[in-house]
Structures are given as structure tokens and as C-alpha cells.
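One structure is given below, represented as C-alpha cells, and several questions about it will come after.
Up next, chain A:
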Amino acid sequence: MLLGPSLALSAVLFALGVVGVLIRRNVVVVFMCVELMLNAVNLTLVALAQLHGTSGQIMVFFVMTVAAAEAVVGLAIILAIFRHVQTVDLKQFNLLKG
Partner candidate 1 sequence: MTHFVWLAILLPLLGAVANGIIAVRRPDSRRLVSFIGVGVLLGAFAVSLGVLREVAAGHGEATKLLLWQWIPVSDRLTIDLALQVDQLSAVMLMVITGVGSLIHLFSVGYMQEDPGYARYFAYLNLFVAFMLVLVLGASLPVSFIGWEGVGLCSYLLIGFWFEVDANSDAGKKAFLANRIGDFGVLIAMFMLWWHVGTLDYAALAEKAPAVLPYGGTIATTIALFLFLGCTGKSAQIPLFTWLPDAMAGPTPVSALIHAATMVTAGVFLVVRTGVIFALAPVAMEVVAITGALTAFFAATIALRQNDIKKVLAYSTVSQLGYMFLAVGTGAFAAGIFHLVTHAFFKALLFLGAGSVIHSMHHAQHHAGSHADPQDMRNMGGLRKAMPWTFILMAIATLAIAGLPPLSGFFSKDEILAAAFARGETNGLYRVAWGLGLAAALMTAYYMSRLMAMTFLGTFRGGSDVEPHLHEAPAVMTAPLAVLGILSVIGGALNLPSFVGGSHGLEHWLEPVTEPATRLMDALVMPHGSVEYALIAGAIAIAITGLVVGVRSTLRSTIPTPAEAPAETGIRRLLYGKYFIDELYQKLFVGPLVWFSRRVLWQGFDQFLVDRMAVGGTARVAQGLGWLGSRLQNGQVAFYVTLFAVGVVLILRTLVG
Partner candidate 2 sequence: MTSFLASVGYDRWILHVLLILPLLGMPLILLSPVRAARWIALVVALLEFGLGIGLWWAFDASNPGLQFVTDLPWMEGYGVGYRVGIDGISLLMVLLSVVMMPLVVWGSWRGIDHKQRGFYTLLLAMKVGMLGVFVSMDMFLFYVFWELLLIPMYFLIGIWGSANRLYAATKFIIYTFVGSLLMLVAILWMVFQVGKATGTYSFAYTHLLDNAAVLAPWGPWLFVAFALAFAVKVPLFPFHTWLPDAHTEAPTAGSVDLAVILLKMGTYGFLRFAIPFVPAFALSKTTGLVMSGLAVIGIVYAALVAMVQPDLKRLVAYSSVSHLGFVMLGIWGSTVESVQGAILVMVSHGLSTGALFFMIGMLYERRHTRMISDFGGLARVAPLMTLAFVITAFSSIGLPGLNGFVGEFLVLIGSFGRYPILVGVATTVVVFSAAYMLWATQRVFFNRFTNPRNEGIGDLNFREIAVLTPLIAAMFWIGLYPGPLLRRTEGAAKRYIELISPHLPEATLPGPITYGAPR
């Protein structure tokens, strides 16, 4: 049921996430784009679960949990660096290079 469109939608979402990561400069937005990617995959899994049974849906739960954990850690890290540079512009984070 609507397997093709769901997969296509999730692919588009995933691509949007990727593009977002590529072009956005705000750390928080970039992070949100990454979350978008994960959720796109979740959509894929759910869609495919129609075809292959429940294991895909189980996977989705794991992914959501992981994403939540990632969000916690990620935001903490962003906060940590914000304390140092007082900005969320990715461009400013180039102390390490070479």
C-alpha cells in the first residue's frame, strides 16, 4: 500500500536532510537536518515493514531511542562549544584544521 510513494517521500526527505547539512551554517539547524535524515529512514523502515513484517517497525523504535540520545548529547555539545565561542555559526568552528 503506497510503498513506492512512501519510499520516494522518505528518499526526498533524506535528501533534504543531506542538502540541509551541506548548505546550512547554523549548528542547530544542521543538527535538525541530521534528525530529519534519521526520521526519513524511519519512514522507509515503516513503509518497508508492510512488505516484510514487524521487524522493521521494531527497528524504528530503536532508531527513535538512539535519535533521542543523540539529541541529548548533541545539544549538550553544542552548548559546550557555545560557551567558548558565543556563536552557533559553523563557520566559526575552525580552530582545528591543517
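In this text, a contact is a pair of C-beta atoms (placed from the backbone, for glycine too) under 8 Å apart; a residue touches a chain by one contact, two chains touch by 3 or more; residues count from 1.
Basis for inclusion: all candidates are chains of the complex that A comes from, given by their letters.
Please read all numbers here as calculations on a predicted model, not as lab measurements.
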Could you work out which candidate touches chain A in the complex, given the options 1 or 2?
1
Residues of chain A defined as touching candidate 1 within the complex:
18, 21-23, 25, 30, 90-91, 93-98
